[in-house]
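A single protein chain has been removed from this complex, and every other one stays in its place.
Letters A, B and C name the chains as they come in the text, with residue numbers starting at 1 for each one.
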Amino acid sequence: MAGQSSIRVAVNGYGVIGKRVADAVTAQDDMELAGVADITADWRLRMAARKGYLLYASADEHTEAMREAGFDVAGTLSDLLGDVDVIVDCTPKKVAAKNVETYRQRGTNFILQGGEKHEVTGHSFVAESNYESAIGRDCTRVVSCNTTSTVRTLTALKRAGLLRRARGTLLRRATDPWESHLGGIMNTLAPEPEIPSHQGPDAKSVDPGLDVVTMAVKVPETLAHLHYWTVQLTREAVKAEVLDAFRASSRIALIELGDGLSAINVVKEMMADLGRPHENLYEVALWADMLKVEGDELFYAYMVDNQAIVIPETIDAIRALTGRERDAARSIAATNRSLGIGAVAEASGG
Amino acid sequence: MAGQSSIRVAVNGYGVIGKRVADAVTAQDDMELAGVADITADWRLRMAARKGYLLYASADEHTEAMREAGFDVAGTLSDLLGDVDVIVDCTPKKVAAKNVETYRQRGTNFILQGGEKHEVTGHSFVAESNYESAIGRDCTRVVSCNTTSTVRTLTALKRAGLLRRARGTLLRRATDPWESHLGGIMNTLAPEPEIPSHQGPDAKSVDPGLDVVTMAVKVPETLAHLHYWTVQLTREAVKAEVLDAFRASSRIALIELGDGLSAINVVKEMMADLGRPHENLYEVALWADMLKVEGDELFYAYMVDNQAIVIPETIDAIRALTGRERDAARSIAATNRSLGIGAVAEASGG
Amino acid sequence: MAGQSSIRVAVNGYGVIGKRVADAVTAQDDMELAGVADITADWRLRMAARKGYLLYASADEHTEAMREAGFDVAGTLSDLLGDVDVIVDCTPKKVAAKNVETYRQRGTNFILQGGEKHEVTGHSFVAESNYESAIGRDCTRVVSCNTTSTVRTLTALKRAGLLRRARGTLLRRATDPWESHLGGIMNTLAPEPEIPSHQGPDAKSVDPGLDVVTMAVKVPETLAHLHYWTVQLTREAVKAEVLDAFRASSRIALIELGDGLSAINVVKEMMADLGRPHENLYEVALWADMLKVEGDELFYAYMVDNQAIVIPETIDAIRALTGRERDAARSIAATNRSLGIGAVAEASGG
Partner (left out) sequence: MAGQSSIRVAVNGYGVIGKRVADAVTAQDDMELAGVADITADWRLRMAARKGYLLYASADEHTEAMREAGFDVAGTLSDLLGDVDVIVDCTPKKVAAKNVETYRQRGTNFILQGGEKHEVTGHSFVAESNYESAIGRDCTRVVSCNTTSTVRTLTALKRAGLLRRARGTLLRRATDPWESHLGGIMNTLAPEPEIPSHQGPDAKSVDPGLDVVTMAVKVPETLAHLHYWTVQLTREAVKAEVLDAFRASSRIALIELGDGLSAINVVKEMMADLGRPHENLYEVALWADMLKVEGDELFYAYMVDNQAIVIPETIDAIRALTGRERDAARSIAATNRSLGIGAVAEASGG
């Protein structure tokens, strides 16, 4: 990509996902963060200012409050849109749908997060599954954390010719750490009302060929999701084959309970020890020693950092939309390198 | 059973299970609580004294401390054993194994709880599955809360000719409410290291014909376990058939998320509203509206009150061992009546 | 009170407080529950129906939904008001304020809960402090759980001539168990923004002579509040005097950490063992062995069951408003007897 100018990227919504996307964009050799747009004017925005990010008001009416709070506001979202190749929308659910009209009117390529419906963009993205189909599109949707992990792992099994059908139970963290003073659940478990839960069908928006059913339940912790799977294989198999299938994905990290990584809090601590910003776990962390193959059935569990797992996917999606990198493997490798993906597997002896 | 003298029952260990067993024995028309043995001398034992239960020291060396604390001690475990038809051992795991020798030497029929291994008694008990095979035995083991619920529900499907194989994910409460100041887990999820977890094989100690695999994970709440199941049926079925199969068990209560019973804390509140002692949920509380049948696959979830579910089983096991009631259905009906089992289903419109 | 007809009481709002008030009214010799009004039509209302309580719709528009759900609705709130001596309003905060207009138009005496402001009734009630001043009034406000416990304990010290000024730190449970799937806080502590927090000034609405300042913080548990106090005494004192002062209140129960009651979950378990409905702790449970006197300073901590502590106060307030019992001590004794208050102190050897 030598000689080319950087891809100019904007981030709308500087929250849990937005700030991670902004940092990740900044870490790419071939990208440039044009600015971040938001509506807050408190400590959160000061964190963005401190990093030198250009600040924009997501809507005109917020400009004044931001300026009064002492922020140097470069303009509004509208100004920002005129100056970028892609905007990544990280605003809350219902807000994003409205923004889409603006992006379309301005002709700016955009990426939505998994809270939005597939229909809004007509394309749902997981790098290892369907990077190529996003090339040259004007928009895509990076699917949710749960769906991303499901597609990554089932794609790995599928490519090894092992996947017939998968049935999952998803334990969902109740809220994110930074909002855990505002809500959540306490000392209880709250099943999602519908079986199948939406994640199974959502995986099919990326790969319609998957036979997957999920059930989900909200659990009283804030760290990460945890998925348990029962998979019907296409044939009898041995454990080593399955582990090899997972190892073929650079975004699945095999870890071991027997190594002391025996609960999700320990894995988060490892991320801190690795020096990862925000203790981000970008990989699916799958317990290799716990995994079991019995005849043609496969059982396993993994951890999903709902705040971090979609970040590398978003970076790849930016490259795909702009068409600046037409090879999925090369984009994935570049993203992995910039974010240190691979360190977990390596540090786990995996 | 008119004209017969009452079955004399002793309880060894007045903890979470022991106190519930003592109360339940007292509630039976055909049983009499001979006394409870324990080693504590604090508020817990005062609660037993307050109910008029005769107090015994589980071991000689505790007698003095109990008397010094002001308790009227009727004797030691040895005295108690000479005077009863059955003793229910509710002591902690490793203690129970030692007690067995004593019970055997004294020739006292005994019942162990699910923390012990099947081999110790050679018989594992769930009333609706194998009551008859316990008749006339000198001992049995009431299986654990998780296994009891698994056997109850799979037996119901089996009797309806629907069960081929069952795969479950078990969310286990980390500790009991009254001990939650002493330990537990905080803001994390801790997978059980082995797949299959022990509950699946344990169900086969009651019914070797079951094809069942379980995975388990400890979750940070104290109220109850929650099980999610994927069942391969023997044939395509419709939802109504499955619900009828479950309804055929008096110890499975169908509840509805749509009725407001949308999380395990709400179901516990309902137990309090029903006036149940200790908010006991003796039934498997299975969400009927969430249950889904797709072709020959069945998906459902239910809640298990680990403190209460084995209480009716223990009462039935007492009757079976003594041979005073040779008909499972009649014992189950008597136990249900005495504990108000049926109220949940009734109050749920189920 | 022989020969008199019962006081007819209505309860508006069958939630955490309302259902406890309804049960407590039913337990009084001199009262009669005329009915309960609510707006729900799910399992919660079935619990009321199951107890034989007459059901009313809090507002006309709910009647039909309740009837469609199969409930036998006796009428609307308006019908109920015409038939009672007192109505106890247990509806959520903003709803209660509107109801007041209705009660006033109908000329029905009413009692509000502590979520409302003092100004609405002009009188705030804690039985041991100011029962007499409520006699013959048409309305009063039973103060909040936190304020009730503060007034009870400080009144005890004041009557012993020991109280100069009190400074408290209040740890507030984040939400109630039955609603803990709907909200709360997770793995955090959330200080109340204002010092002094509102509880201190609120205690003065009952007794303007109290010199009390409070600070408050929300903590991630659902069981009970916990208060820590530093009190400046009027003079040097010894521990025994202070304990005697607290013992003089029948609604303060002295408990001991050394007796095994070492955390709030254990005290709740004791309530279950005592057979209290909903594991209600009506008393302030104050740790006697932890309490410390150093010179003229006093330090102590106690537990407040926010769901239960105001129930006996509400019963006394009903008697005071109707003027049927003009002696505070006699009303308190009758209420205590009916609810088993005294059992905690007795069972604790206190």
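Here, a contact is a pair of C-beta atoms (placed from the backbone, for glycine too) under 8 Å apart; a residue touches a chain by one contact, two chains touch by 3 or more.
For clarity, every value in this text was computed on a predicted model and none was experimentally measured.
In the full assembly, the chain not pictured is in contact with A, B, C, by the touch criterion defined above.
When the omitted chain is restored, the residue from B:Ser180, B:Asn306 or B:Asn336 that touches it is B:Ser180. For chain C, the residues touching the chain absent from view are 167, 169, 171, 185, 187-191, 193-196, 213, 215, 217, 219-224, 226, 228, 230, 257-258, 262-265, 287, 289-292, 294, 297, 299-301. Remark: the residues of chain A touching the chain excluded from display are 19, 40, 42-44, 46-47, 50, 70, 177-178, 180-181, 186-187, 259-263, 265-266, 268-270, 272-275, 277-279, 347-349. Residues 174-175, 177, 180-188, 190, 218, 220-222 are the ones on chain B that touch the missing chain.
Methods note: only the chains that are shown with their structure count from here on.
Relative orientation of chain A with respect to chain B corresponds to a rotation of 180°, obtained by superposing CA atoms and rounded to a multiple of 5.
Taking each chain's centre as the average of its CA atoms, chain A and chain C sit 48 Å apart. Separating the centre of chain B from that of chain C, both taken as means of CA atoms, is a distance of 36 Å.
Residue positions 177, 180-181, 186-187 of chain C each touch two or more of the other chains.
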